[in-house]
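Got a structure for you, questions after.
Of the protein chains in this complex, all but one are displayed in their positions.
Chain nomenclature is as follows: A, B and C, assigned in order of appearance, with residue numbering initiated at 1 for each chain independently.
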Amino acid sequence: MTWPESVQEIIDHFQEIDDKFQRLEVLMDYSSEVNELPVGEWNESNRVKGCQSIAHIEIEIVEEKVSVKAAADAKIVQGLQGILTLAINGLLPEQVLNLSPDFVEEAGILNSLTPSRSNGYRTMFDMIVNSIEEAI
Amino acid sequence: MTWPESVQEIIDHFQEIDDKFQRLEVLMDYSSEVNELPVGEWNESNRVKGCQSIAHIEIEIVEEKVSVKAAADAKIVQGLQGILTLAINGLLPEQVLNLSPDFVEEAGILNSLTPSRSNGYRTMFDMIVNSIEEAI
Amino acid sequence: MKDQFPIFERKINGKELVYLDNAATTQKPNQVIEAMNDYYRLSNANVHRAVHTLAGEATEGYEECRKLLKKRFNAGRAIITSGTTEAINLVAHSWGHSNLNAGDVVVLTEMEHHSDIVPWQMLAERKSIELRYVPVSDGKLDMNAFEVALEGAKLVCVVHTSNVLGIRNPIEKIISFSKNRGAKILLDAAQAVPHELIDFKETGADFMAFSAHKMCGPTGIGALLVSEEAFKEMQPFMGGGDMIDTVTLSGSTFQADEHKFEAGTPRIAEGVGWSAALEWISKIDLLNHHQRLLSIARDVKVSLEERGMTVYSPLGPGDAAVISFTHPSIHPEDFARLLDAQGVAVRTGHHCAQPLMERLGVNGTIRASFYLYNDHNDSEKFLFAIDRVMEAML
Partner (left out) sequence: MKDQFPIFERKINGKELVYLDNAATTQKPNQVIEAMNDYYRLSNANVHRAVHTLAGEATEGYEECRKLLKKRFNAGRAIITSGTTEAINLVAHSWGHSNLNAGDVVVLTEMEHHSDIVPWQMLAERKSIELRYVPVSDGKLDMNAFEVALEGAKLVCVVHTSNVLGIRNPIEKIISFSKNRGAKILLDAAQAVPHELIDFKETGADFMAFSAHKMCGPTGIGALLVSEEAFKEMQPFMGGGDMIDTVTLSGSTFQADEHKFEAGTPRIAEGVGWSAALEWISKIDLLNHHQRLLSIARDVKVSLEERGMTVYSPLGPGDAAVISFTHPSIHPEDFARLLDAQGVAVRTGHHCAQPLMERLGVNGTIRASFYLYNDHNDSEKFLFAIDRVMEAML
């Protein structure tokens, strides 16, 4: 499968690193890519359920393009949100719907988290897809 | 440990036999040693609880000696009752109280039954001891 | 197939094991034993809400079981319990308690296992519910009586396949009649899932209960499948860790999914073992084995009858290969012990179905139940052992 260029860069970046600790550090670096969802806009419908940490993610379509805002108190979760932002922000809704969530697996990002973590990530990805489907 | 002669004979008899099937056959032969407790005298207090089969055992002290009456619908259980009868009937109460229930193990009789069977046997032995303790 | 089941290497009283007590519990293939072994050796940890590697693996392993159950049985909801019995008690407490009221009717049958009778008797006493038992006649459920009993029923609880007689009840009919009258249906499928692949959604039932240990899985685990509609009507049963969302001193809120009904540390190793069993059994052609075993059982039935036994199992087309029988003069317990002395394992007694025993007019039966690994060799040894018992006793 070929990914959008932004995603391919992330995958390449991660695949260079063997050490799990370092991969987590890199993951946390991506947290700065998040467009912050202000606390005032946190609500039940944008809350990521099943996470130990507090996490929210909100999708809008702005001028026909997908816009992601997010927030999390744990930096690793925010890092995941950052990667999702890079992968999705500014794409056309149809492009996102064509995207498979598996790229983070491909990149070994989820690998560097514990398996059950994948649920939180999957939840976020599903929330994105659902929001877009509702919006269009 | 030395057992009363009647018991020693039973032990010797069983120890000659290797085959479990044959040991069960011999065990059933002892069922004829039971002094039958008539159905009319069956009641809750002489019922052997925890048995799959119907079994009753009643102890009396007649002229200072222990007298055992019993009944069971399964022949193997009645065989055990027969052995208990041979071992105990006609002894003085104190002699019975000094007896250990282990002789059937020594003889490999319980061995020829399944382990959980021992409960039914133990129950009967305990019923005998309790009756005698109450009576004296 | 026996070589996949380590227990058959064992000698019983010097004889090869002829295991015909499968309706009580089945043996376990290597994969299942190894999976639990590996879990304890490599991945043991507590599940959920944890972030370390072992805990993640344990969680995935346990949740895999739920996924496999949903997939195999085509079910929307799979609650993991300690077995069929807990599953049925769960329905009584979490659905029955809040959806049944004084005067409401629950329909049972005389063929039920105690696990599908006693929970309802206990609930009936607490909530003044009426219990109606569909009678058994000629070894079958009386379907006319069933239709009459349905009048006003809120719930119908029926054993899919009888553990005593092997009879597969006409559950398709039972379910469609029940649904027409607006009653919910619980299937006790403890003896069914080992023998046939059931599509839960297609049956239209609301609840289906079964145990892992009767289908090559471990002890201590079972499941309750629930329809989406019934799931919405269920209240929590046991309270504790894992089933809550938030707990405060003034009250608690609960999880929305199956975890709501799984309080406390779950059966983790058991879930891993059951997953292995579900994987293993998914590769078996159950229908093929079913026909093979039924044909063996029918031959055995004929041979037993020739020897003067009364056989209670009809062994009709869909029935499981379970033969309940008695001898006119030899006590079942003596019979079973003398068989055991020859390496043959059968069960005797009331098989946790005293009302059915009453109906059959016996205190108990001898039951020989066949499973995947049994073959003609076993049935021959069984009959040979029977002959020796009869020689010795008559």
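The rule we apply is simple: a contact is a pair of C-beta atoms (placed from the backbone, for glycine too) under 8 Å apart; a residue touches a chain by one contact, two chains touch by 3 or more.
Keep in mind it's a predicted model, so treat the numbers as computed, not measured.
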Note to self: Which candidate, A:76, A:104 or A:132, sits in contact with the chain we can't see?
What the structure shows: A:76
Check: Looking at C:168, C:301, C:337 or C:381, which makes contact with the chain not pictured?
Finding: C:337
Checklist line | Which of C:4, C:46, C:176 or C:303 contacts the chain that the document leaves out | finding: C:46
Item checked: Of C:243, C:309 or C:372, the one touching the omitted chain in the full complex -> C:243
Notebook entry, point to check: Which one, C:252, C:282 or C:295, makes contact with the chain that was left out?
Noted result: C:252
Next item on the list: Sort through C:326, C:348 or C:365 and give me the one touching the missing partner chain.
Entry: C:348
Margin query: Under the stated touch rule, tell me which residues of subunit A contact the chain that is not displayed.
Written below: 19-21, 23-25, 28, 52-54, 73-77, 112-114
Margin query: For subunit C, which positions touch the chain that isn't shown here?
Written below: 6-7, 10, 12-13, 17, 19, 21, 24-25, 27-28, 32-33, 36-37, 40-42, 44-46, 49-55, 82-86, 88-89, 92, 110, 113-115, 117-122, 131, 133, 211, 213, 218-221, 236, 238-244, 246-249, 251-252, 263-270, 333, 336-337, 339-340, 344-349, 352, 354-355, 358
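As a convention for this text, only the chains that are shown with their structure count from here on.
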Next item on the list: Let me have the rounded angstrom distance from the C-alpha centre of subunit B over to the C-alpha centre of subunit C, please.
Entry: 38
Notebook entry, point to check: How many angstrom lie between the CA centroids of subunit A and subunit C, rounded to a whole number?
Noted result: 44
Item checked: Centroid distance [mean C-alpha coordinates] between subunit B and subunit A, Å -> 76
Notebook entry, point to check: Considering subunit C alone, which of its residues make contact with at least two other chains?
Noted result: none
Notebook entry, point to check: Of all the residues in subunit A, which ones touch at least 2 other chains?
Noted result: none
